[in-house]
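The complex appears here without one of its protein chains, the remainder shown in place.
In order of appearance the chains are A, B and C, and numbering begins at 1 in each one.
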Amino acid sequence: MKRCKMRVGMVGGGGPASFFGAPHRRAILMDNSAELTAGALRSRADESLASADELFFTRGYPDWSSLVEAESALPDDQRIDYLTIVTPNDAHFGPAEAAAQAGIAVLCEKPLTTNLDEARRLHATVKAAEIPFIVAHTYTGYPMVMLARELVRDGRIGEIRKVEAWYPQGWLASRREEEGNKQASWRTDPAQAGASGCGGDIGSHAYEFVRFVAGLRAVKLSARMKSIVPGRALDDDFTVLAELNNGAIATITASQITIGAQNDNGFRIIGTAGTLSWRHTHFDQLEFFEADHTVQIYRAGADYRYMPASIKPYLRLPQGHPEGFHEALANLHRTLEWTIRRRRGEDAPTPYDHPGIGDGLAVMAFLDAAVASAADHGAWVDVLRAGSTTGRNEP
Amino acid sequence: MKRCKMRVGMVGGGGPASFFGAPHRRAILMDNSAELTAGALRSRADESLASADELFFTRGYPDWSSLVEAESALPDDQRIDYLTIVTPNDAHFGPAEAAAQAGIAVLCEKPLTTNLDEARRLHATVKAAEIPFIVAHTYTGYPMVMLARELVRDGRIGEIRKVEAWYPQGWLASRREEEGNKQASWRTDPAQAGASGCGGDIGSHAYEFVRFVAGLRAVKLSARMKSIVPGRALDDDFTVLAELNNGAIATITASQITIGAQNDNGFRIIGTAGTLSWRHTHFDQLEFFEADHTVQIYRAGADYRYMPASIKPYLRLPQGHPEGFHEALANLHRTLEWTIRRRRGEDAPTPYDHPGIGDGLAVMAFLDAAVASAADHGAWVDVLRAGSTTGRNEP
Amino acid sequence: MKRCKMRVGMVGGGGPASFFGAPHRRAILMDNSAELTAGALRSRADESLASADELFFTRGYPDWSSLVEAESALPDDQRIDYLTIVTPNDAHFGPAEAAAQAGIAVLCEKPLTTNLDEARRLHATVKAAEIPFIVAHTYTGYPMVMLARELVRDGRIGEIRKVEAWYPQGWLASRREEEGNKQASWRTDPAQAGASGCGGDIGSHAYEFVRFVAGLRAVKLSARMKSIVPGRALDDDFTVLAELNNGAIATITASQITIGAQNDNGFRIIGTAGTLSWRHTHFDQLEFFEADHTVQIYRAGADYRYMPASIKPYLRLPQGHPEGFHEALANLHRTLEWTIRRRRGEDAPTPYDHPGIGDGLAVMAFLDAAVASAADHGAWVDVLRAGSTTGRNEP
Partner (left out) sequence: MKRCKMRVGMVGGGGPASFFGAPHRRAILMDNSAELTAGALRSRADESLASADELFFTRGYPDWSSLVEAESALPDDQRIDYLTIVTPNDAHFGPAEAAAQAGIAVLCEKPLTTNLDEARRLHATVKAAEIPFIVAHTYTGYPMVMLARELVRDGRIGEIRKVEAWYPQGWLASRREEEGNKQASWRTDPAQAGASGCGGDIGSHAYEFVRFVAGLRAVKLSARMKSIVPGRALDDDFTVLAELNNGAIATITASQITIGAQNDNGFRIIGTAGTLSWRHTHFDQLEFFEADHTVQIYRAGADYRYMPASIKPYLRLPQGHPEGFHEALANLHRTLEWTIRRRRGEDAPTPYDHPGIGDGLAVMAFLDAAVASAADHGAWVDVLRAGSTTGRNEP
């Protein structure tokens, strides 16, 4: 029997000022394995319907609640397979919770919610509903980031002693939020972004490197959060020192005022036997250092023998053909797709262990502790664990 | 009235060993503006039909001639808008000519044909049919390559004195064609590849940089073509010295035996006032040198003020989000799409002047001269001009 | 009248395990403007004399005190012009104080002393004696670091908001001090190195970037110092967050356990109008970023018009001829030489404002505060100012 395309829903991402709607649609469509089925893409009902039509969604809805309600009522072979949530932070919780309660899988933008309480509630709902759930830490979709994780797990760098993760940007070095830049205005507004601006928006990605790549988590932290641009309510510079669960230390930094930095995130993971380093500006390389040795550079390419079987299905092209941001994002959709297909008995490659609801909650716990520490002049604060679970993919 | 998706046909690219079918499908689909309408994707009729079905083409055909015939017979609002040809070199001419004769636009892989005679005939047919025609010199789809071209045209480097264009690879350093590698076997077979292996496959890209970016063409050349790997019938190393139409000189080199090189193509264009340099390994940068000045690095990003209006529509993401090979290829489809839409009166951005049938023929004339020169120990040979036309997009 | 070579004395640096003696001798000799006049190069008297003889010093001494005593007694035109001190940290104070009291200029390795009290005393002595005094923060001798300072002073990056300075190394990732490595053993011994290992040895260089390049100083700091390698008495990882005197923030980090890092120090200085970034691994480049602009890369070379007149005399070669570590060190000797020559009325270029006794003391105050903060779990600690003086070159 012929295999069907994934039926994908989307909430948000339809307006002219939207940034992430289009990349997600490209990620969904590019592999010829999914279609845009149901959309509630804008805040106003009429615009939402018009946008879904214009963007070739099979079905448009006036808002996310009617989308979830109507899709839930459809038979299995028509209903959306998963819902992509690309709204500002304060509008993640609603559709995510509703989808989970309706048993619909979710791919949600980060950070999970605007506060830890919502994150806990959503985590509980998702766990109870047993739905697949991916949080869009897009950088974890780069094959070389996945390779770094595999090399760590294989013990290539020994015991981890220190993790450095960073994410500088420069686009908020001036008050873009007052120039009508929608992306800037919601990200600098506590009501829409949550208690941390820079930390929530991009410090979250840096911290996820600690979890996803190093396989560790912060147990205590000391944070400095600054609003460097005058008149800004939220932090635009974010520095965290952390102690990790294995006794290692970490620095997790992010900034939005580093003129010239684009999305220059990356990490360096330092072990007793070696160091791994990755930078987004050279996304298709991974540097590996051992003492008294040549530097070894892994390069991307589906055809390299050194590429683990767990990663090969996530590379579309042989070496020398750069796959960038869209493909990294598409890899998260791919993981969700393969998870869903396998749950329903279809043949699909093993999905990679990309960030899920546990990571989403853990990042919120990290941000919550950072905000508390920064408010107390950098006092060391415990990072709460929301449950009794274990493993990276749990908080 | 709602705008329709482009209806795209494809010839070739359906088999398990196909390399370029999938990238073209991603390029077609990713922008949510086109659909896979008609496919004749494999050599055997049954496999061709099965492949089209499996890959979600609306209509499958047993072969390209029935595809062109059947599609031509359909009404305007159902017929494919253009045909993508991704077969080996020896199977470009047939479907391209047929499509042109049927008035169907074409996006064809390079090199245009396997010999200059076919190229001339195809050129004449396409010109007579007045159809849009794009040759898939994918690297010209990178925005920073387009930017280099714009800076040249703006006179930023003055008069061009020298062009260096290169394309080393290493994947054919051993006899991969004897290991069952289909990509290797047709590329090293004169019957399928034409009279030049390395030159035709990738030297052609290097030469197109001379035409597309520098806006010049070779009038005389001296070539050295070598089959370095024992037992190989075609060249796997290709070196051309050329004199260009403005009196400048050029070196155009390619190799398939440079172990470690991936698709490390690039160019350096040297003028009286400055130098521009681009390398595929750093595809989202463009280096600009002026005497006694800081080096200036242009970086990709739709939001940069320095990005010309002619290029901005070809950038999907703001700075810091790398768009790679698929997007470069998608940009060629985009140019064809916009050309078609504007011809039928739809609103679309101005298409960029990407390589067309004239470039396709010019590259074949270049290869023809190179083969003749190499056979004569590097004698200087005139590069024939097939017509009386002028301008880059003409031979 | 013919100008004489500088007569240079040296304390330390003569033994087979010495690291920095030879580089200083190369720095002294390479410009053909100075000679090795007086040496007390090793701890044992006989070895000290033998070493001076073997290394072509004009006069050998059994120890630094007899060197200072005997040289002081010589007439002006025979006495050493300055004394280079290249002993371990705990043996800086003695000869430096003695030289100062004898009116002899000093070039001293960093950090100035092993504790703040000694540093204060030495500072007072040097100030009272009014002798020229250079602290060997070698990286400030690189012309591109000097250029960064000039661009900051010219206001090219506007008001400074943040300074990042770093210095990771990997050579102490294992217990080299137990393998008979003399460089490792004294650096990890509190008696010889002082209260901070990593911080004193290389964090000091990172902090000096804040002072020398950014022209700022820490007023408060929070420090984390770790002994990561088991059994090590001193820190081998050092992280400081600081508030600077203009309200900007800084991160100052150093590590000796980052396998693969060599002397990968550098800085990024972020202002309201731009960012400057320098890395020792690309020592002859300086990156300058402005919003919405090309990245600008300054390259080294005496012949560049953009090179300020204050720096040109510190470049020996035109562009394209890399001058490395020895030349950077030689530039500090050059500054001292030119200072001395001008004080005695000779013609010499204006010496650059390289780190002096004030910087030496300021770095010690910084380290003292860091040790106190780290001992108090990263509490914010004021960085004491030793005097009432102003300006960078003062504490």
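The definition used in the following text is that a contact is a pair of C-beta atoms (placed from the backbone, for glycine too) under 8 Å apart; a residue touches a chain by one contact, two chains touch by 3 or more.
As the structure is a computational prediction, the values presented were derived from the model and not from experiment.
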Shown chains that the omitted chain touches within the full complex = A, B, C
Filtering B:D63, B:E109 or B:D237 for touch with the omitted chain leaves B:D237
Which one, B:A102, B:A124 or B:A173, makes contact with the chain that was left out?
-> B:A173
With the full complex in mind, choose from C:W166, C:F212, C:F267 or C:F283 the residue touching the hidden chain.
-> C:F283
Which one touches the absent chain: C:P23, C:P88, C:P313 or C:G356?
-> C:P23
Residues on subunit A that touch the omitted chain in the whole complex?
-> 288, 292-299, 303-306
Chain not shown, touching residues in subunit B | 157, 161-162, 170, 173-174, 222, 224, 226, 228, 237, 239, 241, 249, 251, 253, 255, 257-261, 268, 270-275, 277, 287, 289-291, 295, 377-378, 380
Could you please point out the subunit C residues that touch the chain left off the display?
-> 2, 5, 19, 22-23, 25-26, 29-32, 36, 53-56, 169, 262-264, 280, 283, 299, 301, 316-327
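Here is the rule we go by: only the chains that are shown with their structure count from here on.
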Tell me whether subunit B and subunit C, two copies of the same sequence, contact each other through the same residue numbers or different ones, using over half shared as the line for same.
-> same
Centre-to-centre distance between subunit C and subunit A (centres being mean Cα positions), rounded to whole Å | 43
Round to the nearest whole Å and give the separation of the Cα centres of subunit A and subunit B.
-> 35
Averaging C-alpha coordinates per chain, one finds the centres of subunit B and subunit C separated by a number of Å equal to 55
By the touch definition above, subunit A meets two or more other chains at residues none
